[in-house]
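Missing here: one protein chain of the complex. Every other protein chain is in place.
By written order: A and B. Residues from 1 in each chain.
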Amino acid sequence: MSARRIYFVVSILVLAALPWLIATPYWRGILVLCAMNVLLALSLNLVIGYTGQLNLGQSAFFGIGAYVSTILVKSYGWNFWLAAVAAVGAAGLLGLALAAFAVRLRGHYLAIASLGFAVITYQVLVNWENVTQGVRGIYGIMPPFSHPAALFYLVAGIAVLVYVLIDNLVRSPVGDSLRAIREDEVSAASLGINRALWKAFAFCVGAAIAGLAGCFYPGFVGTLVPDAFNIVESFTMMAMVIVGGMGTMIGPVLGAIVLTFLPELLRGFGELRLMIYGIALTLVVLFMPGGMVQAWMALRARLR
Amino acid sequence: MVALGLTLIYGVLNQINFAHADFVTVGAFTAFFTATRFATKVLGLPDTGAYLLSMFAALGAGALLGLAVNAAVFAPLRDRGDELRPLIATIGVSVLLENAQLALFGPIPYQFDSPFARETLRIGRIFFSAQSVLVVAVSAAAIAALYGFMRFTFLGKALRAVAQDRETAGLMGINPNLLIALTIVIASALAGMAGALLGPVLVLSPFAGASVIVKAFAIVIIGGFGNMQGTILAGILVGVIEAFTVQYLGSGLIDLVVFAMLLLMLVLRPTGLIAERKEENV
Partner (left out) sequence: MILRAKEISKSFGGVRAVHNVSIAVPENSIFALIGPNGAGKSTLLNLLSGIYQPDAGSLHLEETNLIGLPAHRRVRLGMARTFQKIRLFRQLTLLENVLAGFHIHQDAPFWEYLVYGDTGRFREEARSLLAFVGLEARSGERAGALPYGQQRMLEIARALATRPRLFMLDEPAAGLNAAEVDFLLKRLEQIGRQGVTVLVVEHNMDLVMNVAHRVFVMDHGEPLFEGTPREVQHDPAVIAAYLGGEFAS
């Protein structure tokens, strides 16, 4: 068995054991949250880390997934799974729509355009009260499984599946093309890579995965308010990707885990939670641009 | 004025400062505490004097912050030639500043009374608060001063030279790093002062910056990144459109309309109102 396989099997076993090792309802909830954050970090990493598109609107797709699935279930009586498929589709389609012209934009322009998209989405959630209940929020949302361990298994299972698929994809020739676009768009085009197509592809897939994560959020929290999908959420997702190490597979996973648990451990300090994100983001960019993955590599090199 | 600071930084550095709007709130809080705690209580100044003093305090606070962010973030990252990194770092600074203020001042909005907010002026049948007149007047003066500075003084010309071509400007004996630091300080001081001006108009809370920044970005993009005339024009345009939106569609939709306009602008004319065409450089 290769080292990869061994790591994989060990991770699965740890995941399976986790809800029984950490048995209090509160910490089980944090586990679910962590799995969801991993999913979000993976989705954003595909767009920022592998394709080099600075997308600050990921919170919007997360929100669209959450609202579409919840409204379909609550107002139209859809089955949860069917609603989830529709929600993922809606997030993906909107991602594609935004990508349709965002692919022509680069760097700062894309950052601001996606930020603008996130603001618009947030405003729609607040103002379209007939459908979204506005700031009053939607209450009494049931998760697809009531047992917290089952919910964790579901979300973690999906996160593992998504991880494996993206990992395969980025090691495949598609990954070569995406990274080529990230490094230099003009020379990517000079090799026959249709940059608009592949950028839109990454954007759309990233949006769909964020939408998928969004499907599980409302049932887990029980309520749904627009503030959960404020642009600050985009920033926290980005912090996870950067702190872990963007453009690597394991980095964003580690980033999501650390930045989910660290603030929980420091919960007594209130407002410090987001300050930690801010400090971590700035310091990592300044001193360790490759994130935790880079730090680990450096450490290993020194120990040898 | 906030947008102008952003565009100034962008024009010279080709970098976005996400924390810029938080300089505004820091400025506002500085002004607030200077006016209410220090000037009136300690120095025993009258209200008007206290407020004017607080404006300078805010200016100074903005300048100091700008200096700090330049030294900590922009300067070390400048030579790596990456657009994403400095942007992400300033997002970090922004989140940090917001929550530091939250920890210090709490989430409850402050009522910042300026002596001008209480007075109203009448022109014909329309009433203005003296504060809004002051905002417009000081902004106009600051914009005019900045414009004159960029256009006519040696330093201003040097700044524009750095914006055009950093290396060549460096060869001509201009110290680009010093000038870039200066730009950031000027822009940040402007932001601080804007905070003092806007404090009494907006609700003063640690997150007030967030609502300002997204709008400032919209203005900067609509005007064209780094283009001063465009930014001023776009600022006026957005103001007018906002007023109309409030009139006909209700105030809840302001951001929606402004950002729809932004997206439209990005589709139709990504280079801004007054376009400077740049071909892909190969």
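Details
In the analysis below, a contact is a pair of C-beta atoms (placed from the backbone, for glycine too) under 8 Å apart; a residue touches a chain by one contact, two chains touch by 3 or more.
Not measured: the values here are computed from a predicted model.
Of the candidate positions A:Ala3, A:Leu21 or A:Leu191, contact with the unshown chain belongs to A:Leu191.
Interface note: of A:Ile138, A:Ala180, A:Ile231 or A:Met292, the residue touching the hidden chain in the full complex is A:Ala180. Where chain A meets the chain that is not shown, the touching residues are 165, 167-169, 171-174, 176-177, 179-180, 183-184, 186-195.
Methods note: only the chains that are shown with their structure count from here on.
Between chain A and chain B, the centres computed from C-alpha atoms are 31 Å apart. Residue ranges on chain A touching chain B, taken from their complex, read 48, 52, 54, 101, 104-105, 107-109, 111-113, 115-117, 119-120, 123-124, 126-127, 186, 231-232, 235, 238-239, 242, 270-275, 277-283, 285-286, 289. Taken together, the chain B residues at the contact with chain A in this complex read 10, 16, 72-73, 76-77, 83-85, 87-89, 91-100, 102-103, 210, 214, 217-218, 220-221, 225, 252-253, 255-256, 259-260, 262-263, 266-267, 270, 280, 282.
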